[in-house]
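Complex shown without one protein chain; remaining protein chains in place.
All chains are identified by letter, namely A, B and C, in their written order; residue positions are counted from 1 within each chain.
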Amino acid sequence: MTTTSTYDVHTVRAAFPILQRTVHGGKPLVYLDHAATAQKPQAVLDAIGHYYRTTNSNVHRGAHALSAEATAAFEDARAVIAGYVGAARNEEIVFTSGTTDGLNLLAATVLTSAQPGDEILLTEMEHHANIVPWQMVAQQRGLAIRVVPVRDDGTISVDDVASLLTERTKVFACAHVSNVLGTINPIAEWSALCQANGTRCIVDGAQAIQHCSVDVQALGCDAYVFSAHKLFGPTGFGVLWARYDFLDALPPYRGGGAMIDRVTFSGTTFNAIPMRFEAGTPHIEGAIGTAAAIRWLQEIDTTERIAHEDDLLRHTTAAMTAMDGLTILGTASHKVGIISFVVDGIHASDIGTLLDNMGIAIRAGHHCTQPLHQRFGIDASARASFALTSTREEADMFVEGLAKAIRMLR
Amino acid sequence: MTTTSTYDVHTVRAAFPILQRTVHGGKPLVYLDHAATAQKPQAVLDAIGHYYRTTNSNVHRGAHALSAEATAAFEDARAVIAGYVGAARNEEIVFTSGTTDGLNLLAATVLTSAQPGDEILLTEMEHHANIVPWQMVAQQRGLAIRVVPVRDDGTISVDDVASLLTERTKVFACAHVSNVLGTINPIAEWSALCQANGTRCIVDGAQAIQHCSVDVQALGCDAYVFSAHKLFGPTGFGVLWARYDFLDALPPYRGGGAMIDRVTFSGTTFNAIPMRFEAGTPHIEGAIGTAAAIRWLQEIDTTERIAHEDDLLRHTTAAMTAMDGLTILGTASHKVGIISFVVDGIHASDIGTLLDNMGIAIRAGHHCTQPLHQRFGIDASARASFALTSTREEADMFVEGLAKAIRMLR
Amino acid sequence: MSPSAAINQLADDFALFSDWEDKYAYIIDLGKHLRPYPEQYRTDEFKVRGCQSQVWLHPHVEGNTVHFDADSDAVIVRGLIALLMRVYDGATAKEILDTPTDFVRTLGLADHLSQNRANGLAAMLKQIHLYALAVQSRLESASS
Partner (left out) sequence: MSPSAAINQLADDFALFSDWEDKYAYIIDLGKHLRPYPEQYRTDEFKVRGCQSQVWLHPHVEGNTVHFDADSDAVIVRGLIALLMRVYDGATAKEILDTPTDFVRTLGLADHLSQNRANGLAAMLKQIHLYALAVQSRLESASS
């Protein structure tokens, strides 16, 4: 492992209690489903426990010490998250319940002045979370959905993006990283095209946030959303970053406490951002746990961990490419450690079941990307996904297990 | 404490690590802000830690052991919650991110076939979370909002409800328990009126869930929502119960993964309930933590804990009633351990600040009920709220501290 | 063979396997030899919800017994379907209703079948029971 000589994966791995467990009667767990959800380092569990044991209180409300401490920790989390993605101001960070929630918020608020016939541009590789909310608003307002095609290698031609951006395109909503193909899309290029065209560029960062170093200024997009559970943080929490002026001009989404300025039965005025979009008691633990996850991650050298994951990707891809009748979906040169594949005459679910019995957790199905699967003429695929905790040994166990499963199924 | 002779509050209290802490340089914490958020027993912290250390995985998706275990625990939580509120079927339980989210979901989906001029009935004691979402939909669809007045004692006349229900009233949205007045509303009576009138009765159970024994069948309403964080569970999680046929007929709310049946760019079909309303990766930890909170609560005799809280309420109310220039808001005979009050010539926030310095955490402000405060001609009130962990000693410390604060401020 | 006799025989068969590989090799083999599914029933109407892979189930009555055609695009699921068919195919509605559905677990299959797969099975079992229930109540209303 010469490429990752100073990266000590076993130390990083030791931070995750769940990775020590066994399944199916004593087999060590080989967790290769990190694209579905990331595991949590002890630092995150400690932060959650500490919050509830010492600080728990409603935020922005009480006049007492506990509430002040909780509010400080909560707003400190916002600052940590803002810093992590390169937000210009803390107010640009809206807390949501996840990527899905963030995309729904944007779909419901960004197009309120769109006219029938206006267009929303998506890509063929989008997750259902970045399709269905736009379909719902398109249906309500008579908007059209256009789709940028995916090429055989799992990439998208920038010319296709350019030619599908019309003067009616109000929004281009696209994944930073595909959860099936692993492709890292050139968001900076796409954002520039959008900006020149007067189109809002909204990025689904659900997969990118775990693997890439995300800087919203360099990406140049208008909004970026992700889920904490894929960033080693707690479930039920997510982040929406949007450029200040853009966010500030959006109407409210959910109504309730904290998002208001003044409520009367004859009319209500709304609070400033980000509070305007955070109705009700927020997921305080979620914010604090996510900040802990980021702090933990920041202890690790970014370049080295990305190189480590890249090594796993290339090593495993090479071994799989040699396997008979196996096709990898997504062979972009610029991709993260996600390998989706199909095997001639064998159903992905059968592969998943047999690997599971060997202790190896992968995923089988459509991965919430039915249109992408249709584009490749398939119903389902199998997917192995690595994280910074994955090892070469795990990669090899997966490859051997896969070969064995294929033998059993042929 | 003859009325609560077999209820051992000190044992119950010992389950809460945070209640052992001190504030402001060594003063024992007297937490009387349970209406804002409840504290968490060790059993809930253990369940959260256990989930992340042993089971964490995305649910309903993977083909592997971990995902199967997580899904089983997640759906077991649904069954526990369904049982706790008396749901007829597990599918009637939709997981949300909180009361606010649940009310927004209902406001956005229940009135999709309402006609301009149709009416939404609210009460004057509603929390902003049960006002603003209805105002937003009313504005979109040209509906009218009617309001049932609150009487001086903090109760509502059933005749007023009856006379405000017209043939155009599509929804009556009301609190089970007021977060300011403490009043327990006669939901069963109101539901019967609604049913006779063809009006949907939607109940905000945010405050009731911590104090009352909730049985949705006995209440007879159509929907009931609450937040886990007020039921000793984690933040960022909530529950929406709705009668099967009613829920099943509602259109989807948020779009994304899991809530779909089949997605194509030309159109999408939706999943069955409850999944139709649970787009995206859910707050798995939230569900499991909430089930742990309910299991913990079920170990305690309901009648005894309610009697204990009632004793605290009566004891404290009696002492406060004797205080000069102090007015309690909400003197219903049927109320929970929430005491809001104003003191002549003294601002609630000053009382809160001084009590805080004595280690006593209460809340001051409008408690997200500006219309109710307007009705009483005030901007703000102070509020002390008890839980099953509160003690007579704490009640007495509060009363003495309050007397001292008033002395300092006069 | 009655459902309970079939279950006993399955239990005997399964007792012979000492490891998961043999057991799965057997299930896969069963899957490969499942009776072909009539193509005219490969429609949405006969699709069973709740499975990762696709599953079709077409129930019908012949005389006083209930019969099932079933299929899946995943071979392990087909093997499991074959096991279910041994128990249910050709039984009377009453026999089906009298058979406790937890035999999947007691056979020791649940150890090796993930919950998800089991859920797919559970959905199929539910359909089989619902169908038997419908047949039985029709019989009863006809005879009363």
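Observations
We adopt the following convention: a residue touches a chain if its C-beta (ideal position, glycine included) is under 8 Å from a C-beta of that chain, and two chains touch if they have at least 3 such contacts.
Please read all numbers here as calculations on a predicted model, not as lab measurements.
From the set B:E278, B:D356 or B:E394, the residue in touch with the chain omitted from the display is B:D356, counting the whole complex. The omitted chain makes contact with just one of the residues B:G182, B:P282 or B:G365: B:G365.
Contact with the chain not shown here comes from a single listed residue; of A:A79, A:A218, A:A249 or A:A272, that residue is A:A272. Not every partner is drawn; the one left out touches chain B at residues 24-25, 346-347, 349-350, 352-354, 356-357, 364-365, 379-380, 408-409.
Criterion: only the chains that are shown with their structure count from here on.
Inter-chain spacing, taken between the CA centroids of chain B and chain C, is 45 Å.
If each chain is reduced to the centroid of its CA atoms, chain A and chain B end up 31 Å from each other.
Within chain A, contacts with two or more other chains are made by residues 24, 349, 352-353, 356, 364-365. For chain C, the set of residues that touch two or more other chains comprises 52, 114, 117.
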